[in-house]
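Encoded as structure tokens, the structure appears first; notes follow it.
Removed: one protein chain of the complex. Kept in place: all other protein chains.
For chain A:
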Amino acid sequence: MSNTARANILARLKETPPQPSHTSYSSPDKGRLGGVSYAWDTAERVRRFTERMVAVRAEVHHATPETWLDVVSQVCAAKGLSNLLVSPETVLGKQIHAQAERFPTLKTYDQPIESWKQEMFYGIDAAFTGTHGGIAETGTLIVMPSVDEPRLMSLVPPVHIALLEVDKLYTTFAEAVQEQGWVQTGMPTNALLISGPSKSADIEQTLAYGVHGPKELVVVVV
């Protein structure tokens, strides 16, 4: 059925004489939004990113390479977390594991989800992940889950704590795609843009947070 359907659909589409392509499409600026080009320095990018994130009820903390562990530790304490899911394999995760006593019970995602799905869904309070960068214009984290930091880490636990490195904070989405060479390097299984905690306005246009994903998003900008 499918092969016949494929042949029929493509044959119908190919019967139509080719439509002329739109001339402005070939503009070198096609990745930029409406031709707008921002000239934001690092401070301005951080300011805009923070403003946007806070506007959608995310928590943003600014730290240095020396203080970020303190910040994460304080966030965990303030929220009364009883455990924290964090990779022992990533550069950042290793640092947290090295000071395990300062954090809630550290949990690791070291087996396929099928082996511990119940605990993941009902027993994990929070997860800590790194990020692939950020977007200042929209207040967005770029997350590319990996073998060490799988997809569900940033989705299932009620609290997601993420670390963003300032040198990976881009002005626009288009700039991030281009600068990081997403096409050249090939797309990962899953790439995500995350802009705040999960939310909905489906009931009478009233914003409610924490629908299916994390109820709280904490970003530590370093």
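Keep this in mind: a residue touches a chain if its C-beta (ideal position, glycine included) is under 8 Å from a C-beta of that chain, and two chains touch if they have at least 3 such contacts; residues count from 1.
Methods note: contacts and distances are computed from a predicted model.
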*Looking at UniProt, which of "2-oxoglutarate ferredoxin oxidoreductase subunit beta KorB", "Chemotaxis protein CheW", "LutB/LldF family L-lactate oxidation iron-sulfur protein" or "Amino acid/amide ABC transporter membrane protein 2 (HAAT family)" names the chain we cannot see?*
"LutB/LldF family L-lactate oxidation iron-sulfur protein"
*Option touching the unshown chain, where A:Thr50, A:Asn83, A:Thr131 or A:Ser198 are the choices*: A:Ser198
*Going by the touch rule given at the top, which residues of chain A touch the chain that is not shown?*
1-3, 5-6, 8-10, 12-16, 18-25, 27, 30-36, 52, 56, 109, 111-114, 117-118, 121-122, 137-140, 147, 150-152, 155-156, 172-174, 177-178, 182-183, 186-206, 208-213
